[in-house]
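The structure appears right after this line, and notes come after that.
Every protein chain of the complex appears in place save one, which is left out.
As written, the chains take the letters A and B, and residue 1 is the first residue of each chain.
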Amino acid sequence: MLKVKSGDIEKLGLLYERYKKRLFSFFFQMNHNAAISEDLVQNVFIKILKYKDTYTDERKFLAWIFQIARNLSYDNFNKSKNKQNNIDLEKITYKIDSINNFEEKFATKEDVTTLKIAMQKLTFEEREILTLSKLKELKYSEIGEIIGCSEGSARIRAHRALNKLKIIFFKLEKR
Amino acid sequence: MRYSIIKTVLVLVSVFVIVIAETSAQNNPQKTIVVPLSNPDQPGIFSLDLISGKIHITTHERSNVVINAQKRELKTTTAFNNNDSLEFEVTENNNKVVVEMNESSIITDFEIKVPKKCSLNLRLLNYGDIYVEGVNGEFEISNENGKISLINISGSAIVDTINEDITVNFIEVANNPMAFSSLNGNLDITFPKNLQANIRAKADNGEVYTNLKIRKKPAISKTVHSNTNRINVEEWLEGVVNGGGSNISFKSLNGNITINTKN
Partner (left out) sequence: MDIKEYKELMMDYVTGKLNEEKRVEFEHFINTNPESLKEIDHLRSIWKTTDELDSPEPSIKMDEKFYSFLDSERATKRNPSIIKYVKSLLIFPDLNAISGKLTYGVIVLFIGMFLGNKIDSNIFNGIQNSENHNSEVEEVRSQLVLALLEQPSANKRLQAVDEANKLVEVEEIVINALFKTLNNDPNTNVRLATVESLSNYVNLPTVREGLVKSIIKQKSPLVQIALADLMVAIDEKKSIDSFKQLLNKKEVNETAKQKISQSIQYLL
């Protein structure tokens, strides 16, 4: 990253290759729209170039890049909130199944579908903290920085979100 | 295994298939079919690979594809079996409409209407021209023994002919690589004034006419041997237009090349 800062634009290509999948998947989990997620990934890198001077190597790059990503995802959510963008769950399931191996995924398909519905019933913030928790390299202190709260508070929020997800999931399953 | 069968069935259901077989004894039978697109708000793709006939494509305001096929009446019946019936197959899958000809030796003239936004993939071998007007999309078009005219189109095009002219008139261009080539035909390509591109043109035995600033590339010859009679393969005219963009190449062996921009 420091090389990008010093003006070596070619290095941006490396950063892109290294982080594009994780960023795309973060955005996709948040908005379930592949096209918008791709645009947001692009925007992350435009922002990296624009704000490269604010990066210092004391901070972990992953945390910095996800802070940019999180802000973009949040803006996007606020924009689409007004439109009452109800996501068609069946469509999502179909899209993902057509990409992955059909047979392999079939065993857990029902669970996963239920879980997807459960995820959608969480608030944006709850979904966000769980999606960020997925990134093993990010410590809760860093997740706190990204979403703007303390380390302890990030842990508690994650715990609550996961508990809520569990409750919704089991409720749905019993039906 | 069971699941893959289910999957196959699903795919088949989503595909729109029509087999047209006109067996009437009429002299020049014709058939019109309307193919709806599965996602009407999305651009379509139309593909036709034809051995003998002509292809004429215009647009309409609807979001379907209307295909009219007509068997061409022939003065002489020696080379062709005039008793063959008009027969072709149309499939639609996820907005891609494909017309496939069954093996028949008749000459078929197609008049097609597509939505304004539609990419075209057309190939023709004999007995006719390809004419496209007013469509916006990506065009991949090849005609061995007839002309290709793309009038008032938008998007990008990759076009080749062997013996006849290529005439293309763009209203708007997409920033995609393009290529136009012909063996014996002339190329006459017109772009909007705001074109941004890197242009390369080579007319081996003809002339290049243009209102763009393009010039001979600095002679960096690839030939190191100093033998006589060496043909220089690097005689491309090159130019950067409005700061540059995608590469667009023009090539004709025996024809002239005209590249112009207009408002």
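FYI, a residue touches a chain if its C-beta (ideal position, glycine included) is under 8 Å from a C-beta of that chain, and two chains touch if they have at least 3 such contacts.
Please read all numbers here as calculations on a predicted model, not as lab measurements.
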Within the entire complex, the undisplayed chain is in contact with A, B
Looking beyond the chains shown, say which of A:Lys60, A:Lys121 or A:Arg155 touches the absent one. A:Arg155
On chain A, what residues meet the omitted chain? 7, 9-10, 12-14, 16-17, 20-21, 24-25, 28-29, 34, 37-38, 41-42, 45-46, 49, 95-96, 99-100, 105, 108, 111-112, 115-116, 119, 130, 133-134, 136, 138-140, 152, 155, 158-159, 162-163, 165-166, 169
Residues belonging to chain B that touch the chain removed from view: 138, 140, 142, 156, 158-160, 162, 175-184, 217-218, 222-223, 225, 227, 229-233, 238, 240, 244, 246-247, 249, 251, 253-254
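Here, only the chains that are shown with their structure count from here on.
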Whole-Å distance, chain A centre to chain B centre, using C-alpha means? 42
